[in-house]
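Shown next, in structure tokens, is the structure this report addresses.
Note that this complex is displayed minus one protein chain, with the remaining chains in position.
The letters A, B and C name the chains in turn, as written, and every chain counts its residues from 1.
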Amino acid sequence: MSHAMDVLPYAVAAWLFAVGLYGIASSRNLIHLVGCLSVCQSATYALLLGLGYRWGSVAPIFYDHPPGTPAVDPVVQALVLTDIVVGATLTALLLVLTVQVYKRGGSLDPETLRPMRGGRTPDSAPTSGSKAAP
Amino acid sequence: MSALLAVLFLLTAASGTAVVLVRDPGRQIFAIAANGLVLTLLFTALQAPDVALSELAVGVAAVPLLFLVALMAVRAGRPEAGSGGDEA
Amino acid sequence: MTLVSLVGPALLPLPVAIPLAVCAAMLATAHLLPGRVPDILAGLTALCVSGLCALIAARAADGPLVYWFGGWEPRDGVHLGIGFAVDAASGWIAAFVGLLYALVFVFAWGFFGRTHGHFQILMLLFLAAMVGFCFTRDMFNLFVWFEVMSVAAFALTAYHLGESAIIGAINFTVVNSLAGFLMLGGIGLLYARAGTLDFEGIAAALAGAGRDPVVAGGFCLVAAALMIKAAIVPFQFWLADAHAVAPSPVSVIFSGAMVSLGLFGLAKLTPVVFGGSEQVQGAVPLLGIGLGSATALLGGWMALLQRHLKRMLAFSTISHAGIMLTGIGALSLGGTGGLLVYVVGHGLVKGALFMIAGILLATRAGIDEIALRGLGRGIGPAGIAMGIAGLLLCGLPVGLLDQGTRLVQGALAEAGYTAALAATAIGAALTGAAVLRAAGRIFLGLGEDPGDEAGAPSEAEREKANRPLWLMLAPCCVLLALDMIAPPGLVSEHAGAAAAAFMHRPQGGPLAEGPAWLPLASVAAALLIAGYALFRQRLPGLVVRPVQATQTAPTRALEALHSGLIGDYAAWLAVGLALLAGALAFG
Partner (left out) sequence: MSPRARLALLAAAGLALLPGAAATLGGLPAFGSRIAEYGARINALVPGERHVANMVSAINFDLRGLDTLGEEFMLLAAITGTVVLLRGRRGEGMTDRAMRRPGRAVRPQTEAVVLACRVAGVLTALFGLYVVLHATVTPGGGFQGGVILASATLLVYLGEGYVGWRDAVRSHWLDAMEGGGALLFALCGLVPMLVGAAFLQNVLPLGTFRDLFSGGLMLVENLGVALAVTGGFTQLFLEFMEETRAADGPEEPGEDSA
């Protein structure tokens, strides 16, 4: 059990979040972006389960092993279960939104889809007079 | 055990990176399913069979399926705004 | 007070469980329920939640109530289950949230027809999650309610299914999902260090932590998540996209309760969980004062630039969130007490304003300030309400919002943060000015004739006009009245004790109030700015030209920043994390 292994799981978690964030920042397709978001989420799985592991322990299910056998942390596993549900719900919702936005905007590229800006008031127009460019 | 876990963690990082780098959504679905599979293996190795089973049902089956359906809907659908020149 | 004394901790799960059970039953029988039943049921449930929370809050005045779910009480100092702990402040905030929902259900009466009660189901879930968020004393449970809140909010944002609404909802969903992941990561770090998820348990484990990078990292991630919810610079971008496009009844909840709850959570965790961490206690003033002032100014400035009413109100919410954050930054009983009062006052006033925007959308089929010029003449009461709300927003010395402002400003003055004090006053003045200008233009027909400018650059919007005006106006007036009738003595008497219980600190003396002239100065400045905007064409060019010249560059830059691109928002999120980490490293 080398020293590198001591932090590898945590480093992998940090890497997954960073690479997912990079994907979101650079994505040109909303469906791809949703995939990147799920990568960010898998960072939390890796971190939590990594924190709850102990060398030489069994799963926290005392069916084949008698109670009292050293087992890994069941709490983080319960947390990750909830997390997976969160991930599935978010993915479903985002994909629905993506499909709907395509039906209206005709594009999946976030660069060409922009939310309503509403324009600015003519009073605050930087150019002279009230002819603000919307 | 240590080597196996190290390999699985590195594979997780690699498959996650692949999901980001495969920019074509059609191919990305395979990367997503592969990522789900790697995570399932990792969870099993981390002594979390409950989580692995969930990930198998959700990450390998349900979520890629949703992606696939969304992609099909987008490929087949024509936007109402009447912008011509789309596929299909 | 016999009723109150009968209340025991056994009541604590009910405000969460009742709305959940009602909405599950409503979904199960969705296709059987006749027309108005979901409306009535949802409104009554919200009222019931509000009443229960008020009872609990009244009882908690003597000391926090604690409840252990499943009967799992801590054993040998290990917290096995999930607990709720309610102090008076948390209870009153939850009661306020319930009341806001009840009024929104009245406001939205019949608004969402033909939907098998889906709107009511989502709103009740949203309500239950907020109450759970206020009551819980468990980190992961906090996360669960945070996520339930988010998921319900995502779906509600896109309810109209316009293109803007969907893009706004996507931006909102992506940014807030990232917030959820950050929070969970932070909880993982804290769990690794403390070995428990209970607030008090973590606090005890961290008591002698000193400078621990894991604790600092955990705080960084959790605080970032809560600040994203609260739309603090540089995490604020999603808010304007989402609040501007959500249906107005939903916007009332977003601005009135959801955003402030992010700050409520931060205000609770900072002293209760991280009280023992030097690093956190050093960084919070830096972050709260710095980011809070920046947010107050930026939100106010951006609000003044908008002609889309709901977008303007959204930026004003950002500005007020900044003011509230400075209250946390003061790290004192006064600052936190002020924040708690401010949350309620701001929620009441901002809720009323979004209702007025909804009234305009329904009766005048428009939301663009320029296009609506003079069109509000037929609905005078709404105009009066908007004027009053605008004045309250910038600091009219009446009511809850004003008392919150005074307490926050008092705490800032006491701690010697003069710049932040000025920022709170200026931010309030700018947002008030934007509202007053819009009220003057829409309801009095002031300002120059827009000519062909009148065509709104955004897509045409309207909301269902199937409700009588009085039905929409009544909840709006109730909100404003509630803000204004709050007796000053009551708040100043109890705020100190409530804040002490909220922060788990010994009670101090009476809370300091800010200089009395400062809110008045804000009001004067707001009137001046609004007047300038409306009567600009009658002023000599000598005055107008220099003012315009100074506006050009910053205005352009700010607008370019709010690009609406999700990629940009992700990059800013990383910048915000770096700022938090920097403050923790040097604080």
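Everything that follows uses one rule, which is that a contact is a pair of C-beta atoms (placed from the backbone, for glycine too) under 8 Å apart; a residue touches a chain by one contact, two chains touch by 3 or more.
All values derive from a computational prediction rather than experimental measurement.
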Can you list where chain C touches the absent chain? 10, 13, 17, 20-21, 23-31, 67-72, 75, 78-82, 111-112, 114-116, 118-119, 121-122, 125-126, 128-129, 132, 140-141, 144-145, 147-148, 151-152, 154-156, 158-161, 189, 191-192, 195-197, 212-214, 216-217, 220, 247, 463-464, 560, 563, 565, 567-568, 570-572, 574-575, 577-578, 581-582, 584-585
Can you list where chain A touches the absent chain? 1, 5-11, 14, 18, 21-22, 25-26, 50-55, 57, 59-63, 67-68, 71-78, 81-82, 85-86, 88-90, 92-93, 95-97, 99-100, 103, 111
What residues on chain B make contact with the chain left out of this view? 48-54, 57-58, 61-62, 65-66, 69-70, 72-73, 76-78, 80
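Criterion: only the chains that are shown with their structure count from here on.
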Centre to centre, by mean C-alpha position, how many angstrom separate chain B and chain C? 36
Return the distance between the CA-based centres of chain A and chain C, expressed in whole Å. 24
For chain A, jot down the residues that touch at least 2 other chains. 27, 98, 104-105
Multi-chain contacts only, two chains or more: what residues does chain B have there? none
Under the stated contact criterion, what part of chain B meets chain A in this complex? 1-2, 5-6, 9-10, 12-13, 16-17, 19-21, 23-25, 28, 31-32, 35, 39, 42-43, 46-51, 54-55, 58-59, 62-63, 66-67, 69-71, 73-74, 77, 79-81, 83, 86
Can you list the chain C residues touching chain A in their complex? 140, 144, 147, 151, 154-155, 158, 161-164, 166-171, 173-174, 177-178, 180-181, 184-185, 187-189, 191-192, 197, 241, 244-245, 304-308, 311, 368-370, 437, 447-448, 450, 453, 456-459, 532-534, 536-537, 548, 551-553, 555-556, 559, 562-568, 570-571, 573-574
Contact set on chain A toward chain B in their complex: 1-2, 4-5, 8-9, 12, 15-16, 19-20, 22-23, 27-29, 31-32, 34-36, 38-39, 42, 45-46, 49-50, 52-53, 55-61, 71-72, 77, 80-81, 84-85, 87-88, 91-92, 95-96, 98-99, 102-106, 108
